[in-house]
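First up is the structure itself, then whatever we jot down about it.
The complex appears here minus one protein chain, its other protein chains still in place.
Order as written gives the chain letters A and B; numbering starts at 1 within each chain.
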Amino acid sequence: MTSRLLRLAVLLVSALVVVFPIVWVVSTSIKTDVDIFSIPPILVPKAPTLSRYAELVTYGLFSYLLNSVIVSISTALATIALGTLAAYSLARFRLPGKWNARVSFWILSTRMFPPIITVIPLFQLMRVLGLVNTRLGLVIAYAAFNMPFVVWMMRGFFVEVPRDLEEVAMVDGCSRMHAFLRISLPLVVPGIVATAIFTVILSWQEFLFALILTQTSVSATLPILVSSQVTQYQILWGQMSAAGTITMAPVLVFAFLVQRYLVRGMSFGAVKG
Amino acid sequence: MDSKRLSRWSDRNLKYLLLAPTIVLLLMLTVYPLVFALAASLQTVSVRTGERSFVGLANFASIFSDGLFWNALGNTAVYTGVGVSVEFALGLAFALILSESFLGRGLFRTIFLAPMMLPPIVVAITFKVIYMQKYGVSNWLLGLIGIKGMLWESGPQTALFSLILVDIWEWTPFMLLILLAGLQSLPAEPYEAAKVDGASWLQAFRHVTFPLLTPAILIAVLLRLMDTLRIFDQVFVMTGGGPANSTETLSLYVYQAGFRFNNVGYATAMSFVLLVLTTVVSNVFISRLRAEEVFTQ
Partner (left out) sequence: MRKFVVFGCAAALVLFASASAFAGGSKEQGNAAGGQIVLATNNAPEGNGIAQALRQWGQMKGIKVEIVDAPYSNIYEKEVLDLSQGTGLYDIVLLDDPWFTQFAENKWLTNLTPYFTAMGQGGLSSDFIDKSQAICKYPYASGLIYAFPAVGNAQMFFFRKDILAQYNLPTGPATWDDVYNVGKKISDSGGGNLYGYALRGQQGNPVVADFMPLFWSFGAKMFSDDFTQVTLNTPQALNAVNFLAKLVSIAPPGSASFDADQLAQYELEGNVAMMINWPAFAASFSDPTKSKVVGKVGYSAIPSEATIGSSEIGNWLAAIPAAAKNKQGAFDFLQWATSASEQKDMALKFGNPPTRKSVFADADLLAQPQFSYFPVLAQAMGNSTPRPRIANWNEVENTFGIYLSKVVAGTMSPQDALAGAQTDITALMKKAGYIK
C-alpha cells in the first residue's frame, strides 16, 4: 500500500515537472502581453485571447499545416516501404563475409555527420533535380534522414520472428517473397506502426533541412512558422507560443490515441536492433 | 519458362534487390554530400575574394592548436556524458514504474512522452523565459523555498548544466519509450523461475531484467548519444555559446566557422573529427550489441 502511494506521489510530482512547461506554452498563447511576464505567474489568464491564432491564420497557418501533414505522412510511407524491405534483407539473409554488420553499421553511420555540413551539397543536388521549394524534395531528404532509425528498428522486429514459420511455409511451396508477405510482414505490423509514428514525429519537428530546402509557404513546414515569430530584435511571445501549440497538439492527440499501440508495437520482439 | 527463371533469379538475389533502393537513396543523399565535404576539407576559401586553394591536411592540423575547438569538445563531452547518463537513469526508473499495471497508466505514459513532441526551438525559448532572472518562474519557485538569485543559463558555472537540464526534460521520454517497449516484451519464464528461487525484487532486476533488457538499453543510449554529440538548437537559441564560452558545443562552432565565418574547409575538417569521434563511441556500443548476438543470423 505504501509503495503504491509512493509510486503515485513520484508519478504526480514528475508529471507536474513534465507538464508545466507545456501548459506554460499553451497558456502564453492565449495571454495578453501584460500577463505573459507577470510574477507570480498566471497560468489561466482572466481575459484569454485567441488573437494570436487569428494572426497566424492571416500569416498562412493552414498552408504550413497542410505542408507539414503531407510531408510527414509521405515521409513515413516512403521510409517504411523502403526501410522494411532493407531491414528484412539484413535480418533474414546472410550477405557474403561480414557484410551484414558492415551494411547495418554504414546505414546507421549516415546519421552521424553534422547535418549543418551536408546541407550545402544537398541544396545543390536538389537544385539540379529541380526540387528546391517542393514538398517532394523535403520528403526525399527526410526519407534519407529517417532511414537509419527505421532500418534498425525494423531489423530488430524481423530478427524476432521465428524463421521456422517461414520455412514451414516455403516447404509448402511458397516463394521467399510470398513467405515474407504472408507470414512475416503481418507479424511485424505493430512494429511498423510504431516506427511510422516515430518517423512522423521526427519529420514533423525537423527544422534545418526545411529551412534550407523550402522557400515559401508553398512547401515550408510548421517549424519554420514557429521560428518566424522570433524576429531580429523581438520575440513575439504570444504568436510563437500559439505556433508551438499548434505544432504540438496534433502529434500529442495522435500519441494519446495510439499510445497503447505504440508501446506494444515497440515491444513486439524486444527492441534489439 | 521465362517467368520461372526470373522468379528463381529474383529469389536468389532477393537480399540485394530488397536492400538496393535504400542503399541507392542513402548513397545519393548522404554519400555524395560526404564526398563533397571531404573535398571541401582539403581546401581553404578566402573570406575576402572567395578564391579556393588546395591546402592538403592543413585544416586538420590547425584543429590541434585551436583552443576554441578543445573548449567546445570539452563542453560537448560534458553535455553528452551528463545528459545521456541522467536521461538513461530517469528513463529506466520510469520505465520500470510504468511497466507495472495500475489505474491511469495510459494517461501517465502519454504525459511522459509529451515533451519530445514540442519543436526544439519552442522548448529552448520557453526555458529561456522560465530561467529569466527577474520574470522567470524557476527563480520565483526557488524563492518560495528561500533560494534567491540563481543565475541559470547566464552564470558561467551554471549555464552548461541549465542547458543539460532542458535536454533531459525534452529527451528522457525517448529513452523511456524504448526501454518501456523492451520491458514489455521480456518473457515471463525467467521471473517465475526467480520467484521459485526466492529472489528479491532487486536480485530479479539485477540477474533477470537488466541482462534481458541490455539490447534495448544499448540502442536507446546509442541513438541519444549520436544526437547529443551534435546538439545545436538549444545552445544557439539560449546562450549563443556564452557566457564566457562555457556552453559552446562542437556543432555550434562548426556552424559558426562554416556559415558565419565562411570558413567551410575548417568547418568540414572539424565535422570529420566529430564523425570519427561519434563512430568510435558508437562502436563501443555496437560491439556490445554484437556480443548480445543481435548480429547473428
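Some notes on this structure:
As a convention for this text, a residue touches a chain if its C-beta (ideal position, glycine included) is under 8 Å from a C-beta of that chain, and two chains touch if they have at least 3 such contacts.
Predicted, not measured: the structure shown is a model, and the values here were computed from it.
When the whole complex is considered, the residue among A:8, A:26 or A:230 that touches the unshown chain is A:230. Screening A:11, A:139, A:192 or A:242 for touch with the missing chain picks out A:139. The residue from B:97, B:159, B:178 or B:250 that touches the chain not shown here is B:159.
Although one chain is not shown, part of chain A still touches it, namely residues 32-34, 37, 67, 70-71, 73-75, 77-78, 81-82, 85, 120, 123-124, 127, 130-136, 138-139, 174-175, 177-178, 180-181, 211-212, 215-216, 218-219, 224, 227-228, 230-235. Residues of chain B that touch the chain left out of view are 3, 6-7, 10-11, 14, 17-18, 21, 46-50, 68, 128, 132-135, 149, 151-156, 159, 236, 238-246, 256, 259-263.
In the analysis below, only the chains that are shown with their structure count from here on.
Averaging Cα coordinates per chain places chain A and chain B 15 Å apart.
Listing the residues of chain B that touch chain A in their complex gives 7, 10-11, 14-16, 18-19, 21-23, 25-26, 28-34, 36-37, 94, 97, 102, 106, 108-123, 125-127, 129-130, 134-135, 137, 140, 169, 177-178, 180-186, 212, 215-216, 219-220, 223, 226, 229-230, 232-233, 237, 251, 254-255, 258-259, 264, 267-268, 271, 274-275, 278-279, 282, 286, 289-290, 292, 294-295, 297. If you check the complex, the residues on chain A that touch chain B are 4, 7, 10-11, 14-15, 17-22, 24-25, 28, 37, 39-41, 82-83, 85-86, 88-90, 92-95, 100-101, 103-105, 107-118, 120-122, 125, 140-141, 143-144, 147, 149, 151-152, 156, 159, 175-177, 194, 201, 205, 207, 222-223, 226-227, 230, 235, 237, 240-241, 243-244, 247-248, 251-252, 255-256, 259-260, 262-273.
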